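For reference, the structure is listed below as structure tokens.
Shown here: the complex without one of its protein chains, the others still in place.
The chains carry the letters A and B, assigned in the order they are written, with residues numbered from 1 in each.
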Amino acid sequence: MNKRIIAIARKEFLHIIHDIRSLVIIFVMPVIMLVLFGYALNLEIKNIDLAVFDYSKTPLSRKLINQFDANKYFTVSYQNGSPKSIDSLFLSKRARAAIIIDQNFAKKFEHSQQTPIQLVIDASDPNAASFIKIYCNGVINDFNETHNANLHLPFEVKQRIWYNPDMRSAYFFVPGLIALILIMISALLTSITITREKEMGTMEQILVSPVRPNEIIIGKVLPYILLAFLDGLMILLLGVLIFDVPFQGSYLLLIFLSLIFLVTALSFGLMISTLVSTQQVAMMLALSATLLPTVMLSGFIFPLNSMPVFLQYLSYLVPAKYYITIIRGVMLKGNTLWQLIMPALFLLILSAVMLRNALHRFNLNLEK
Amino acid sequence: METDQIAVHTEALTRRFGNFTAVKNASISVSAGEIFGFLGANGAGKTTMIRMLCGLLKPTSGSATVAGFDVYRQSEQIKRNIGYMSQKFSLYDDLTLSENIEFYGGIYNMSVEMIEQRKNNLLRELGIESEAEKLTRELPLGYKQRLALGCALLHDPPILFLDEPTSGVDPRARRSFWNLIYQTSRKGKTIFVTTHFMDEAEYCHRLSIMRDGEIIALGPPSGLKHKHGKSSMQDVFISIVNGERPV
Partner (left out) sequence: MQQILYLIRKEFKQIFRTREMVAIIFGMPLIQLVILGFTITNEVKNVHLIIGDRDNSRISREIVRAFEHTDRFNIIKYETDIARITENIQDWKAQMAIIIPHNFGRDIERYKIPEIQLLIDGLDGNTAGVALGYAQNIIQQTAKAIQIPEPILAGLAGQTLVELEDRMWYNLNLDNAQYMIPGIVVVLLTIISMMLSAMSLVKEKEIGTLEQLMVSPLKRHQLLFGKIIPFLILTFIELTIVMTFARIIFSININGSLILLGFLSFLYLFTTLGLGVFISAITGTQQEAMFISWFFLVFMLLMSGFFIPIENMPALLQHITYLNPMRYILIIIRDIIQKGTVLSFLLKEVVPMTIYGVLIFILAVINFHKRAA
């Protein structure tokens, strides 16, 4: 390789090594995220504090309440006051839901087909509220079934969960995390490093030398490619070793497509560096233009299908969206290139367009 | 401060950074109204010396007083009585000249009228009144330098510390800067300046030469030249640094 490129790359490498703190963070932070996402990300609602107002106080009502108590999702607390205290129970968070059994409960149960009891739910978290309602209905259904023969459904529903039978969150997040790291290092860091030279005025120094602009880019970017590669590999290994994330597909395919993604991310970083003059602004712009869409609009955490249509269209412009499909496909489903041809093509096109644009801008920028 | 008073006095002043000793047993005495120079190669300890005297760094051992105040216990009073200008000039590039001056005046607790008056004087002296509302980054380097000096003198301190104040400035600008320093000295101010320019060393009333943290020569330029039998400070410096004995 070109001696000049090597010289620039080496300088860049030294910069990085001297900044130990940043280095530690680049490697440590993804690990922490991996652990947190892997172990802690469980959106199921548990430990629901249920306040029970039993005005019936009959064996029947107690039986019903026991059914709730026995359920692993609920923690029952018996209330002696009036239902007016529900508001303060909710406000002080001593309860999230309340059940009110009125005094005629047992009598009604013997004589009518439907006996109502009241359920009040703190719906400030609407998602939790839905789950609470479903669970409560589940308990009531069980109660009804024990008291009424023949209440079972005339058929059964069997579920089969593919690719991730234990529904472990690590499977889902490790590939996404790798994509995140690649983008973070490639786009964020590259934009910062070029802007820093501009800000400090040392860019001129380099430009006066026989080095050509393209060589500057390649030289500066090379160490970060290496860094990104190492970081991503580390997370991949940790995911596979600690969380048993499978790797079913072809390594070569993944490396090849990852490189294309890297180029896209780098072009992003380059483009940003041509638009700003200070590091502060570079960082903010990089964060909002790369990190944010990558986390939000790529399917990394939040399902794209659940979003409003205009955002789904927007996501077509986010390279990470294609890459995440690709990396999940290769790792978890063993997809072949043919099966991934659509996202791969999109990625390639985006990549080419961005690279050309970035280089063009960079050269223009230098002439100023 | 009267002319026979001591402005800066140090005894066996030492500063260590871990295993490395940046300044070793420095003992000097600077009188009011003197232009005292610190000569030495980069890394010899000049900047560390100034930083200790300005209250930016606490000495490891030894004693020092600046304007009669002790550097260990009275650094706040010292700061009120000194002006400082660094190599970087320390002006805000993204503020106008006017704003920079007003800012530093305000920091030193000067009254609004005083700031206004001194500001106008300073701008007039430098001949850049018309540029007052321009951003500092647009000012040529020579002007920036003199503006920085002006800001350091805004609150009329008796002692001035200049750390390599002429870096990056062309020889003509350097000469006019030193004229400014002379003028300031004639007003009775003590000026403590570090430099690695040999010709500037000639301009000082007295100077000391530092090597590896130690003061290896001290005295007026003429005296030093005579002592070492050399005709220029440059030759004196080289001879001392090479370890040659005085004649």
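To be clear about the criterion, a contact is a pair of C-beta atoms (placed from the backbone, for glycine too) under 8 Å apart; a residue touches a chain by one contact, two chains touch by 3 or more.
If you're wondering where the values come from, they're calculated on a predicted model, not measured in any experiment.
The chain that is not drawn here is touched, among residues B:A7, B:L91 or B:L123, by B:L91.
Only one residue in the set A:Q79, A:T264 or A:Q279 touches the chain that does not appear here, and it is A:Q279.
In the complete assembly, the contact with the undisplayed chain comes from B:E76, out of B:E76, B:E113 or B:E133.
Shown as candidates are A:A51, A:I216, A:L332 or A:L350; the residue that touches the absent chain is A:L332. The chain that is not drawn here is touched, among residues A:S77, A:N104, A:N127 or A:N363, by A:N127. Mapped onto chain A, contacts with the missing chain fall at residues 19, 21-22, 25-26, 28-29, 32-33, 36-37, 39-47, 64, 86, 88, 90-92, 109-110, 112-130, 133-134, 136-137, 140, 143-144, 147-151, 153-165, 167-169, 171-172, 192, 196, 276-281, 283-285, 287-288, 292-293, 296-297, 301-303, 305-308, 311, 314, 325, 328-329, 332-333, 335, 339.
The missing chain lies against chain B, touching residues 54-58, 76, 79-80, 82, 84, 86-95, 99, 102-104, 106-109.
By our rule, only the chains that are shown with their structure count from here on.
Inter-chain spacing, taken between the CA centroids of chain A and chain B, is 56 Å.
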